[in-house]
Each structure stands twice: as structure tokens, then as C-alpha cells.
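Here's the structure, in C-alpha cells; my notes come after.
Only one protein chain is missing from this complex, and each of the others stays in its spot.
And then chain A:
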Amino acid sequence: GSAVKRNTHHIHAVGKGDPQIFAGKAGEARFKVGDPVLVRELPALFYTRTPEYVRGAVGEIAALAYESPAPEDETWDRQDAKPEWFYVVKFDMATLWDDYTGPDNDVLRTEIPERWLVPAT
């Protein structure tokens, strides 16, 4: 498999791991822990990993996850795509589901790349 061209970037990650291989390549993170963010309604034709259920919802940055190319680029093997910051974003269940029946402090956390997020006001 090491002679297969499309495996090249995996071979580069030997000894480091993925996403560690992209560390330091995304530049400065736009958001910090605690920032309120709104998930954009980007077109998701053919592929995305940002769940439909968080689009348009307001959450809070719970952690900076790592740097990596976005799945929308990586899935098509676009090796020149610039890595970006990924964030663990925390949402109140009640803001995601109109009819949420559990208590107010139930939350959902999911990871979202920076392109999908804008500051919430």
C-alpha cells in the first residue's frame, strides 16, 4: 500500500498521527472557549459532517479540538485545502428541539469546523 499515490499523506503522518499532523497549520483560532456561536446554514450538497440538527442554532465553544482540513475537503482528497480549527460546541437541548422534554441543563456536544461558525450576538 505504501506505493499507492493517494496514501501519501497517511504515510507522512507516521509517528505523529492524524489530526496531529496538521497542528500549527490553521493559524490563529477565531473563537475561544466560552464564545457564543451561531452555526451557519452553508450549502451541504454531496457531503458535510455538520449535522442538520445544529444548523441555525446558537451554542457555546466548549473546547478547541484540533486543526485539520474540513471533512468537506478531505473527503474529496483535496490535499491543498488549508487546515482550520475545529471546536467542540455545546448546545442546550432545549434550543435544538422545540419539544424537548428533559430538564433545562441537558446538553449536546458536537464538533464543528470554523467555516461553519459565526459569532452569535
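Keep this in mind: a contact is a pair of C-beta atoms (placed from the backbone, for glycine too) under 8 Å apart; a residue touches a chain by one contact, two chains touch by 3 or more; residues count from 1.
As a convention for this text, contacts and distances are computed from a predicted model.
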Missing subunit (named according to UniProt) among the choices "pre-crRNA processing endonuclease", "Thiocyanate hydrolase subunit gamma", "(2Fe-2S)-binding protein" or "Protocatechuate 3,4-dioxygenase beta subunit" | "Thiocyanate hydrolase subunit gamma"
Of the residues in chain A, which ones touch the absent chain?
-> 1, 3-4, 10-11, 13-21, 49-51, 53, 65-66, 68, 71, 86, 88, 93, 96-97, 100-103, 105-113
